[in-house]
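Only a single protein chain was left out; the remaining protein chains are all shown in position.
What follows is chain A.
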Amino acid sequence: KRHRPLRRSSICFASLLCSYAINPQETLTSEMNAETSDAPPTSLVDRTVVPGDTVLDLTAMANQTIKLGAGLRQDCDTISVMKAGKLRLSKPNKYWVESSHKRYVPCVEDTVLGIVVDCKPDNFLVDIKAPTLAFLPVLAFEGGTRRNIPKFEIGTLLYVRVVKANNSMNPELSCMDETGKAAEFGQLKDGYMFETSTGLSRMLLSSPTCPVLEALGKKLSYEIAVGLNGRVWANASSPSTVILVSNAIMNSESLSGLQQKIMVEKLMQRLQ
């Protein structure tokens, strides 16, 4: 089995420094019982949160830097939730909401699969399932000069890295890594691309290796490229293997590790 190098999913953080008056609020000790008492919960970390929930009180944290990831926003003195999902905390100070959707919010240093929709003199316009189209500069290739601009047709599938991601501008992509090498980026030829949710993409890229990929790798030889924007590309020597790999991945979204292994075995028996 050969697969693209695993890219860790990266979460974009905006850091904010809060310096408030020195008196902290009293520590909250009781857990909230939804019906009876009205004492607020100590912490909503690892619980499902809904838009509108307040998860942090900044007046209680004096002179600390807190980093906010996806799904959270600052509302004067509090941090409140924008998207529904599970609230996660990475010690010491990174908070984000984990959720899975069909669209993608671009983050810097994410690796995604894009489809070329237009060619301009300076940029390729690439669709990465984000709110706006992304730009891929014509020179953002290893050894790229004005003389050897790659000729991508409309509909070409590319494995690219997000370089700039800002809510108010179109995101910018690159086919090189930080050092300027090609590093597996570029056009993906042959194979089959299918769309999934962002949550499934993160699960496929998690380490240790996702159970479904391991189970498939024991018997089959295939290669896949996973984009954090919810696109997966699979390639193998025979079409039936490609179909089996794609179906196994698409079915594995809501299954636990053991269920994934059982599902893969059942699919393999059908192949024989």
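In this section, a residue touches a chain if its C-beta (ideal position, glycine included) is under 8 Å from a C-beta of that chain, and two chains touch if they have at least 3 such contacts; residues count from 1.
The rule is short, and it goes like this: contacts and distances are computed from a predicted model.
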Legend entry - Identity of the absent chain, which is to be given by its UniProt protein name, from "Dynein axonemal intermediate chain 1", "Exosome complex exonuclease RRP46 homolog", "EF-hand domain-containing protein" or "Queuine tRNA-ribosyltransferase catalytic subunit 1": "Exosome complex exonuclease RRP46 homolog"
Inset, instruction - Looking beyond the chains shown, say which of A:M82, A:V108 or A:I243 touches the absent one. - result: A:M82
Inset, instruction - Looking beyond the chains shown, say which of A:G52, A:P92, A:P121 or A:P208 touches the absent one. - result: A:G52
Inset, instruction - Extract the touching residues of chain A with respect to the undisplayed chain. - result: 25, 28, 32, 34, 38-44, 48-57, 71, 73, 78, 80, 82-84, 99, 101-103, 105, 131-133, 167-168, 197, 253-254
